[in-house]
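Note that one protein chain of the assembly has been removed; the remaining protein chains are unaltered in position.
Labels run A and B following the written order; every chain starts at residue 1.
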Amino acid sequence: MITPFALHQPRSLPDALALLSEHDGETKILAGGSELLLLLKMGLIKANHIIDIKKIPRLDRIDYDPQAGAIHIGPLVTHRTLEKSELVQRDFPLLAEMERDLANVRIRNVGTLAGNLCFAEPHADPAAVLAVYDAAVTLQSSERERRVAIKDFFMDYYETALEKNEMLTDIDIPKLPDNFRGSYLRFCPGEWPMVTVALLTRWADGACAEARLGLGCVGPRPIRVGEFEQALRGKSGDELAAKADKLAGIAAQSSDPLADLWGSVEYKRQIVKNLVRDGLRSQCDGRG
Amino acid sequence: MSEELVPIRFYVNGEQHETQVKAHDLMIDFLRERLGLTGTKRSCDMEVCGTCTVLLDGKAVSSCSLFAFELDGKNLTTIEGLEGPDGLHPLQKAFIRCGGFQCGFCTPGMILLAKSLLMENPDPTREQVCEYMDANICRCTGYQMIVESILHAAKEMQAANR
Partner (left out) sequence: MAGAVGENLERVDGYGKVTGKAAYTGDLNIPGMIHGKVLRSPHAHARVSKIDGSKAEQIPGVMAVLTRENCQVATPYIGAMIKDQCLVAFDKVRYAGDIVAAVAATDENIAENALDAIEVEYEELPAITTVEEALADNAPLIHETVRRARPPQYGRGASYILHEKSNICHHFRYERGDVGAGFKAADFVFEDTFYFPSAHHYPMESNVSVADFNKDGVTIWASTQGPFGLRQEVARVFGLPLSDIRVIVPYVGGGYGGAKGLVPSIIGVALSRLARRPVRVNFSAEENFKTICQPRAKITMKSGIKKDGTFIARRCQLFLNAGAYVNSTPSVAEKAGYRGHGPYRLPHVLTDSYAVYTNTVPTGSFRGFGGPQVAFSYESHVDMIAQRMKLDPVDLRRKNLLTKGEDFAAGDTPTDCDLKGALAKVAEAIGWGAEDTPAKPGVKRGKGLACALKDGGGTKKASHANVKILNDGSLVVFSGSVEIGQGVQTVMRQIVAEEFAVPGDQVRVDEIDTRYTPFDTATNASSATALMGSAVFNAAVDAREQLLQSAASRLGAPRSEVKFENGSVLCREQRLGLSDAMRLCFGDSGGEIIGRGFFQLPTDLNVPLGSPTPFWEIGFGAAEVEVDESTGAVKVTKYVSLTDAGKVINPIQCRGQDEGAAIFGLGQALFEDMVYENGRLMNPNLVDYRLPRFRDLPPEFKTIILEEGGGRGPYGVKGMGEGGILAVAPAICNAVCNATGVRIMEVPIKTEKLLQALQERS
């Protein structure tokens, strides 16, 4: 049962931020509410104040900034909007693909990407994709505004860099050059993904010029596997395809999953390895 | 904590309502208990099963995981709103004709989810139906006859539109 709370429905961002500062005990932001209501209903968290931000204009924007070459996603943008957005499908296909696979359509209709990031549920889809895009978030309070790279935003299971009086007001994702190819792979035997893999590669003159590998759900934070990324540089597609299994092993070793109902630590590492290997092989296809 | 009331004005199945709800009231309880619309059912209570599906401004959402005050300014469709003056909606007829229900408990949510699918994609393939409808669970039918019901309704609705 949800215990009573004071509901605030501010009509401007400054008002919302002022409320956040004013009520610093057990105060929650309500956007879509998918994650929030589940935790409230289960009694895992308690809210004395809920700040519903849905009456604030422009928080549902998706803007493309051509100068910065980045997309700006407001905190009220739902997963479904991102999934269906032509702009996202065209210029950020990995993001669109991830959003398509996320949860189910009812949750996607209501849940926001921002809300998902703020709860830092370790078995969530977006983290790995945002990690390979080198995304960043803007955190605002009444006092200050700061931009935090996604790798610094996630701190631990269910823990982010968000301070008590701060709100996530923007997610910015740089657009990648057209010669990047991406794969999003996930293994989801139950309701929530066990392993997510986001792989981006850029090829030039028959060799891999750049690689980015993000692993999600296999640690307290999403993981960028620098060693793997380095190892791909300058190698041909054939060479990489032949060594895919070994390279994927690097990724597996970097992961830090927890055992649960769905599998042991070793199994989850094996899944990381196999998905990364499969993703790498498919990206090497036809790249000499 | 005082239980303050939140005024809301909204449409349900085409009818306007104006009332007050407690901030922490859930949409599903408001619909079932205050408005007497017991067609919407509760099952898993955690957005997994979709039994509680309603259409909020045409979008399929889980009424078990939304506050009642979210109705403000919105247009809600529940299962009770599908039958029109001309009779049952093609989806309702199709579910009867093609065996899309058995115990019927998941059926209101399932039909509404299907309605939102057909609004978005009036001529879906079998694969597209399964992918979209995967959001909701049925324990009785084994799903195939639900798929057939939806494909049948889609055909009927397309024919009617010509």
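One rule holds in what follows: contacts are C-beta pairs under 8 Å (C-beta built on N, C-alpha and C of every residue); 3 or more make two chains touch, one makes a residue touch a chain.
All values reported here derive from a predicted model rather than from experimental measurement.
Enquirer: Using the definition of touch stated at the top, determine which of A:E26, A:D65, A:E143 or A:E191 touches the missing chain.
Expert: Once the missing chain is taken into account, the touching residue is A:E191.
Enquirer: What residues on chain A make contact with the chain left out of this view?
Expert: Interface residues of chain A facing the absent chain: 1, 187, 189-192, 261, 263-264, 267, 270-271, 274-275, 277-278.
Enquirer: Please identify, in ascending order, the residues of chain B that touch the omitted chain?
Expert: 32, 37-46, 48-49, 51, 78-80, 82-83, 88, 91-92, 95-96, 98-99, 101-108, 111, 129-131, 133-134, 136-147
The working rule: only the chains that are shown with their structure count from here on.
Enquirer: If you average the CA atoms of chain A and of chain B, how many Å lie between those two points?
Expert: The mean C-alpha positions of chain A and chain B differ by 30 Å.
Enquirer: What does chain B use to touch chain A in their complex?
Expert: Contact set of chain B toward chain A: 1-4, 6, 22-24, 26, 45-48, 50, 53, 59-62, 65-67, 69-70, 113, 116, 132, 134-136.
Enquirer: Which residues of chain A touch chain B in the complex?
Expert: 2-7, 30, 33-34, 37-38, 41, 48, 50, 52, 80, 103-107, 109-110, 191
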